[in-house]
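Just one protein chain is left out here, and the rest sit where they should.
Residue numbering begins at 1 within each chain, and the chains themselves are lettered A and B in the order written.
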Amino acid sequence: MSIISDVVETVKAITTGLKITFSYIPRQKLTNCYPDEPVEVFSAYRGEHYLNVDENGKERCVACFLCSAACPADAIYIEAAEDLRPYEERSSVEERYAKVYNIDYGKCILCGFCVEACPKDAIRHGHNFEMAVTNFSDLIKDKEYLLKNRERESRLPVVIIDEVKRRGLSK
Amino acid sequence: MTETVKIKVDGRELEAPKGKLLIEVCLENGIDIPNFCYYPDLTPQAACRMCLVRIERMPKLATSCTVQVQDGMVVTTQSEEVLEARKGMLDLILGNHPLDCPICDKGGQCELQDQVFAHGTVYGRYEVKKNDTREWRLSPFIAYDPQRCVRCYRCIRVCDEVMDVHALGRIFRGAKEVIGPYGIDKGYSLDCEQCGYCVEVCPVGALLSVDSRFRSRPWDMRETITTCQHCADGCQMRLGTRGSQYVRVASKDLKGINGEFLCIKGRYGSSYISSEERLDNPYLRKDGKLVEVGWEEAIKYVAARLKAISAEDRDAVAVLGSPRLTNEAAFALASFARKGLKTSNYGQIADVDLTRFFANLTAPLATHAEVKKAETIFMLGGDPTENNPLSAMVIRYAVRKNGARLLMVNSRRTKIARRQAEMFLHIRRGAEPAVLAALIDSDENAARYAELAKVKPEQLRRLGKAISDSKRLLVVIGPEVNGATLEVAARFAALLKSDSREVKYLILPPYNNSVGTLDMGLRPNGHELKSLFGTKIKALYLAGSNPVEQYGNSWKEALSKLDLLVVADLFMTETAQLADVVFPVNSFAELDGTYTNAVGQVQRVNRALEGTGRTRPDWMIINMLAKEMGLEFGARGSAASIFRDIASEIPAYSGISYDRLRKEWAIQTERKISTTAEQPDALLSALKGEIAKIDLSLDLDREPVRQGSGLFRLGTLTSRVAVMREAFKAKEQVEEATGVR
Partner (left out) sequence: MAETKILTARFDLPNSTSIDTYLKTGGYQALEKALKMTQEEIIEEVKKSALRGRGGAGFPTGLKWSFVPRSSPKPKYLVCNADESEPGTCKDRYLMEKDPHQLIEGMIISAYAIGANLSFIYIRGEYWYLIAVLEKAIEEARARGYLGKNILGSKFELDIIVHPGAGAYICGEETALLESLEGKRGHPRIKPPFPAVVGLYGCPTLVNNVETLSAVPHIILKGGDWYRQLGTEKSGGTKMFSLSGHVNRPGNYEVRMGYPLMQLINEEGGGIRDGKKLKAVIPGGSSVPIINAEEAARCNLDYESCQSVGTMLASGGVIVMDETTDIFETTFNLIKFYKHESCGWCTPCREGTDWLVKLFKKIKSGSGTQADLELIERLCVNIEGRSHCPLGEAAVLPITSAMKRFPEDFTKRVRKTLPVLQPA
């Protein structure tokens, strides 16, 4: 094998490689400059949960325990209570409501089983993934926090991609 | 012997006794027939129409819960037609059912849910507006949601037939029909024994217990089968707990001695185990006040004081237990007193001296299952409806199902006397010995005994005739029979026993482990020892008793004379407040052990809760004390090993172990039965003293026994049950204010 053919082979290989490299330069970038820029997430992204409310702002959760039963990580703890006041006065949709609703994000694996199990559409995945804390016990989020999570959605550093629209499937 | 017939179900040949209900035959043979209104032992109803089957040569689909099997019957339970009919019924039932399963406490244990799952797609075509109804609180214990109700009437039948209370009925008509007490629309509440049996049998979430409302869900709680600690019947129950908290008591599908039966105390009377008032730390009296201290300090203090007092006079230290202790605790306590402290002053505080009964027993004790089959029942005193509800239930069962003759002698007009008794001798208070003597003595003295008991001689003669006519006799002895009368009552069976007549006993002791603690060696001598307090007895270790609340000031005075009073209890009771040291103990839900019920059956108490970790079982406190004092009495480190000692030391318990109890649930201890022939004269002379005590100035107590006079009475434990306290305190206040009872 001569030196010349070596050089030719090498240049050939380098150009082949660089061709790919250069071909990507004008294309759309896949990386984000997080946290300077917002992150793109799909609408079905399973981020930190939020507790849903109905059109009058009443908590939808009836503390049926189905989410905690479905949870493979045993991360949800609920205590139910009774509120016999009329709908207008109480804070929940039904007379049964969750007095305590805790999700332990130290255990939660964000699998989405709880959302699937919920018969009342009361728990959903938000798009927040910034869950790091400095104190382990802060990973346990209570009902008040989870209820407010819905409002926080709009302030999250994320851009939510509607998968349906993106693929042009919507009518 | 009943004739057996051959039937064919889905191609399977089955044999069954003639006249048995088809659904029972099918269920026993593993052929599943869905049903709501069928319930064992209750009259058939044919209301839900879920059990429809095709029987050949019948024009329509037949309800298998009403059809009695006949020879050559050919039944189809799985055809397209039958399944379609069942689906149709489910469709109709679901029509007005609210489908609020996430809210309903029954969700997960609901028979309707199960059926809908089993039948797959029901059509669910009900698109018109459902009939909306509100929920009713039928009583402080029971809530009713008419919309969820499938109108199977199990509740009504169980209340009418099993409980004989007749509190529930059908109100309104057609689609508006609801279940409830009379006047439900006017807000009348349920006037009943509040046993909650209706809640237990309800296949859906229409009837629910208020006390466990929304506390948990069936899959979310841990259920432990354990023994009730309220009365001497020893019902088995399922104690539901979540985390460290009590949730509920249920009895569905239990196979214990009581089946699914529980009374108000069994079903609702256990929530005190999670009461806020539970003691959590030992208390020590410092400067006249009880202050919380650590275990070490408390044990050291007690050990030092006991040692000092015991060193002067061994008998100066007394140990008293309670008929509520487990066998293990009672055994440890007795051994500690006898072998450790070597004192002769130990026992328990009890009103009835059952030792005389067991020492002279001449016939075996009948289990509740045997009571159900009794043919003649002779009851001498006792009010099981209020104090031993399971015994009352089985006696009612014997009368209802087997037509047993119930011969009742009582000084009070109890419910069972008013409703079930074939013969009721309403006697003067305390005149039980006279009746017993009349049954033993010859006829010529009948007039004298009749006068003593304030009945007619003819009545006594008829009673004697009915007893002598009986084939299988059950003698029930109430707690008012005491002393020599009790002894004679125990020997009485020897006169009746013969080849053609089987005699058995049932006693009605007042507490859950009256029999067991007695077996463990705690003699009922508490009241005798009381007179020695302050003089001969200087220190008292009192476990699980609250005599100040029970007997009042005489005990308060006596206890205050002691140099040292140590109380081990669940709560800061009236007695504990007088103590120098109070030890917090584990409740029955937090420990392992056994109870022996009235019929001598040993049953397990299973640990359902962890407890706080700072309370101890009674036997462990004893062990700690003994160790600190340097006493050796054969202490054991676990309930199971204590029970092994019990089994080896106490003859009646030999051969019983936790392992066997796990498999057999309830094992009846074998009692020594005296076989010596009894002479009537000897029995009569034994009764002489008791007969002399009859107060002839007393008139008959004509007042009927009020419903709940025993069941609703609040004691040390039940007054810590929030739902009971609230319900009955309010009731008492209303009654006191209005004077209407």
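What we mean here is this: a residue touches a chain if its C-beta (ideal position, glycine included) is under 8 Å from a C-beta of that chain, and two chains touch if they have at least 3 such contacts.
In this text the structure is predicted, and so the values were computed from the model without any measurement.
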Chains shown that the absent chain touches, full complex: B
Given B:92, B:308 or B:532, the one touching the chain that is not displayed: B:92
Touch criterion as defined above, residue of B:7, B:48 or B:507 at the omitted chain: B:48
Absent-chain interface as seen on subunit B, which is shown: 44-50, 52, 60-61, 66, 85, 88-89, 91-93, 95-96, 123, 125-126, 128-129, 131, 150-151, 169-170, 172-177
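Just so we're on the same page, only the chains that are shown with their structure count from here on.
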Distance from subunit B to subunit A - Cα centre to Cα centre, in angstrom: 54
Subunit A partner contacts - residues on subunit B that touch it in the complex: 100-103, 107, 213-217, 219-220
Subunit B partner contacts - residues on subunit A that touch it in the complex: 62-66, 68-69, 80-82, 94-96, 119-120
